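Only one protein chain is missing; all other protein chains are in place.
Read from first to last, the chains carry the letters A, B and C; within each, the first residue is number 1.
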Amino acid sequence: MGNQPGYKASKDQLLNRLHRVEGQVRGVTRMVDEERYCIDVLTQIHAAQAALDQIALGLLDDHVHNCVERAAPGERPEKSDELVAAVGRLLKR
Amino acid sequence: MGNQPGYKASKDQLLNRLHRVEGQVRGVTRMVDEERYCIDVLTQIHAAQAALDQIALGLLDDHVHNCVERAAPGERPEKSDELVAAVGRLLKR
Amino acid sequence: MGNQPGYKASKDQLLNRLHRVEGQVRGVTRMVDEERYCIDVLTQIHAAQAALDQIALGLLDDHVHNCVERAAPGERPEKSDELVAAVGRLLKR
Partner (left out) sequence: MGNQPGYKASKDQLLNRLHRVEGQVRGVTRMVDEERYCIDVLTQIHAAQAALDQIALGLLDDHVHNCVERAAPGERPEKSDELVAAVGRLLKR
């Protein structure tokens, strides 16, 4: 358990992380409003992006374990295709 | 004006975009809470990430035009270094 | 067939794409050697990166369809974990 990869998350953990990202984005809004130094704002945006990436990985992990693995054999290829297409969108942003 | 690149933004435009991102992230939270289909949640996360990327580019644009270009010549190299380091962080997420 | 997503690729197609990327990287080397304008070199690097992303998606697609789907049920979770970890590395670059 102790060495689970960091992206594995229960629903509650995902929700906690999302609340934290909401706070980070509000923080960015405040920094822009206060005309803080661009580079500091960029650092904060980067933190929000990295947190969203982890959340996205957690959802992918959930999808592959709960949708792809457990799908009826005949539905699995379609679930797999959806997964790869989703990864393609994430890579291209 | 009409053919400005999409990332150029006034402070008001940046704030509007950030408010929209806040709404997108809250939407993701809601979708996770309602246990919506992972792939749909990922699409929504991707939209928030793409919006944050545009905002980050708008801030970089501001930094290079207002901090690098207008810095005293002796301070310009440092401002430039900060810019490249910030891009490096964004690329690595 | 006609509307396969662009990343799906046979072994021969993957090899062709990789040969093209090899040519693109040699092109970048030549441009740096000839001290061509940085921005033009960056455009060429970007083309090589985009091609590598497509190749990576093709391999992920192959992995999910041929390793995850067809694994014995008891081995599937491990194959899935490998997949998500690989996506995590690609996202972080």
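Quick note on the criterion: a contact is a pair of C-beta atoms (placed from the backbone, for glycine too) under 8 Å apart; a residue touches a chain by one contact, two chains touch by 3 or more.
Values in this document were obtained by computation on a predicted structure and should not be read as measured data.
Of B:14, B:28 or B:90, it is B:90 that touches the chain left out of the display. By the touch criterion stated above, the residues of chain C touching the omitted chain are 11, 14-15, 18-19, 21-22, 25-26, 28-29, 32-33, 35, 38-39, 41-43, 45-46, 48-50, 52-53, 55-56, 59-60, 62-63, 66-67, 82-83, 86, 89-90, 93. For chain B, the residues in touch with the chain missing from this view are 5, 7, 53, 56-57, 60-61, 64-65, 68-69, 73, 76-77, 80-81, 83-85, 87-88, 90-92.
The definition used in the following text is that only the chains that are shown with their structure count from here on.
Chain A and chain C have centres, each the mean of its CA atoms, that are 21 Å apart. Averaged C-alpha coordinates put the centre of chain B at 26 Å from the centre of chain C. Residue positions of chain B touching 2 or more other chains, listed in rising order: 93.
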